[in-house]
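Sharing a structure with you now.
Here the complex is missing one protein chain, while the rest keep their positions.
Chain IDs A and B follow the sequence of writing; residue 1 opens each chain.
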Amino acid sequence: METIVLGIGITALAGALATVAGAAEDTESDIGSQGDPNSQVQLAPQMGYIHRIFNKAVSGEPPAYGLWCALGAGVAFAFLQILHNPALAIILGSIVAVFVQGVYCVTAYLGRTASLAKFEQPVYIDVVKSLTPVTMAHAFVAIFCTVTMCYLMAEFLHHPFALPLLGLVWGIALGAAGSATGNPFYGKERQYQNQNFGAGVPISASGNIVRYAEAGQRSSLDNGWFTTKFAGPASGICFGLIVFLELWRTVLFEHELGQWGAVIIGFVLIVIFAIIDLWVEKWSRTTYGPYEKAEEASS
Amino acid sequence: MSALGGQARGGDGINWKGTAVGIFILLVAILITYALEQSLIPPGLFGSLQGVALVVPLIGIIVGGALIGFGVHFVPVGGAPAAMGQAPGIATGVAMLAAGAGLAGLFGGAWAWETTHDFWITIIGGGIGGGLMMAITCLMVNLTYVFAMGVPSASGKVAKDPITGFTFPEFKSQGTEGHGLPFISYFGGVVGGFLAALGGTLVYLELLLVYQPGLEKLLGIDAGSVAPLAVSLAGIFAIGFFLVNAVLSAYNITGTIEGPHDPKFKRVPRAIIGCAVASAVCGLVAILTVVAL
Partner (left out) sequence: MTVKMEASAGGIPHKTLLIGGLVTAVVCIYLTYLNQILGVGYFAFFGGIAAVAALWWGSDTIKHLCSYGLGTGVPSAGMIAFGTGAIAMIVATKFGIATPIVAVIIAAIIGAIIGYIANEIINMNIPVMIISLTELAIVGALTMLGLASMACGSFLFENMITNGAIVTAVGLSGAENAGILVANIDATGTLIGGCVFAVIFMLGAIALQHPFNACLGPNESQDRTLMLTMECGFLSMIPVAVISYAYLDLVAASVSLVVSLIGFVYTLREYFRLSRRDAYAWLDAKPIREVGGEQ
């Protein structure tokens, strides 16, 4: 009984940490225009739209976060061998990982922007100076939460994987969940805020991203401000649910129903989520209704 | 959106010569494993399993690799255009999204093996873990599309959803190839996550079953000491296999796919054969780790 109670506590804590990590991850990637929306930031100068958006294309978010989290976990693991102090080890690991992340961000911005010289896109070095610390701060939150979560899994839930491997596994999952949920919101709603709401961006408008703010010029900090309103928390809930339900179904049900309990509960959860999804799709079709051709012509 | 797709590709057909060579390589890999198992490995290493212990895991690895390749094709991935609401699917890379689901499943599967030591619970449990990850992710994607962007789901490749019967052309906004995540793509995502994670967990488990007794014998240390080594080696190799197979499948898809209803899905036999051959070769080399020289 006691182990079950401890297990549930760890599960809840891991879920909460994952939620924070997901929110920070998505905000970080949106401030840096990482992931798929990056293509538009890259495309804009080619279409004649010079901008001051932070363009840090390290790679897709899943491999990038796979590295940051594995690195944080690996360095923490190495320090655990020497220091035997988890809190200190995890923080030091996260700091090393964030240092690497920051350098990758700077080199990515410089490289991409310098290679766009043909389209007269200058390197705005103040963008690097002002926004790299912001992305590093968000990345620190994401990495620290993920590594702590992995430590809890390894130490208290006795998962067979070693800490660095858990960091790699959950880092890739974090990047996958965050980029899947957050990218459309940043890509469509923020980069193309000048386009119609409730419709996709016409392919002909590609590259015409919003470059000016309400007053002055849009900086990527504005993008972080915008995406924390929805995409960040949504990514957080997504990753938090993944971690929480994955642990919850195993901790509580793995010995039930001839040890098939966790599998059956997992299947039931999938069916429930599928039904919710079907309802959402139906709701959107009946509420929004089909597009009318006449209105479309004006866009 | 096809600035990258300009090179000559072989269409949807199967290259029979290449496939034949591939299957030949696969059979050679199995034969080498069989020879290793019979002659080079000292008798008694695998106890009563002597005679099948390497070949069966290799076949498991091949099946696992093929399942990963098969599963990746179900995952609806729209890439960069999806992030702008220009194409349906999830806005990220196909290989890495599948890897995210597969590794989340691998996490569950490895854990299930630790507590139950039951083959079927482990691999099905791993598969369910991947399916659950995709179910949650796809739901959140759809919530974003519907509630934050006000975009209903519309497929660009088919006019009607084969499962729900919803029609799409009138829900497609002008100048796009469709957007959102129709239910058929949702279904594809869950099935793809399930199959990919099932394959990944199968690869992990078969490697673990080779490494646990193999390393014990090779290093002459007891089972408790060898467990972390075996788990870590099997884990990192499973991730390596996963990435190789997922990237090969992504090459087959060439970027984006909407799910099982997409015409590109017809290319799936190529990926299954390719992933099976790749897994056979990589599996043979991975098994060599425990073969004494």
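The criterion applied here is as follows: contacts are C-beta pairs under 8 Å (C-beta built on N, C-alpha and C of every residue); 3 or more make two chains touch, one makes a residue touch a chain.
All of these numbers come straight from a predicted model, not from anything done at the bench.
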{"item": "Of A:63, A:202 or A:266, the one touching the omitted chain in the full complex", "value": "A:63"}
{"item": "Full-complex contact with the absent chain, from A:19, A:113, A:235 or A:284", "value": "A:113"}
{"item": "Residue of A:10, A:23 or A:75 in touch with the missing chain, whole complex considered", "value": "A:75"}
{"item": "Touching residues (missing chain, whole complex) on subunit A", "value": "39-40, 42-44, 47-52, 57-60, 63-64, 66-67, 70-71, 73-75, 77-82, 96-97, 99-100, 103-104, 107-108, 110-126, 161-165, 167-168, 206, 208, 211-212, 217"}
{"item": "Residues of subunit B in contact with the chain not shown", "value": "1, 3-11, 13, 15, 17-19, 21-22, 25, 41-42, 79-81, 93-96, 217-222, 224-226, 228-229, 232-233, 235-237, 239-244, 246-248, 250-255, 270-271, 273-274, 277-278, 281-282, 285-286, 288-289, 292-293"}
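By definition in this document, only the chains that are shown with their structure count from here on.
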{"item": "Inter-centroid spacing, subunit B versus subunit A (mean Cα positions, whole Å)", "value": "22"}
{"item": "Touching residues (chain side subunit B, partner subunit A) in the complex", "value": "1, 79-86, 90-93, 96-97, 99-101, 103-104, 106-108, 110-116, 118, 121, 124-125, 128-129, 131-133, 135-153, 164, 166, 170-183, 186-187, 190, 227-228, 231-232, 235-236, 239"}
{"item": "Residues on subunit A engaged by subunit B in the complex (per definition of touch)", "value": "35-40, 60-63, 157-162, 165-166, 168-170, 172-173, 175-177, 179-189, 191-192, 196-206, 230-231, 234-235, 237-238, 241-242, 245-246, 249-250, 254-255, 259-260, 262-263, 266-267, 269-270, 273-274, 276-278, 280-281, 283-285, 288, 290-291, 293, 296-297, 299"}
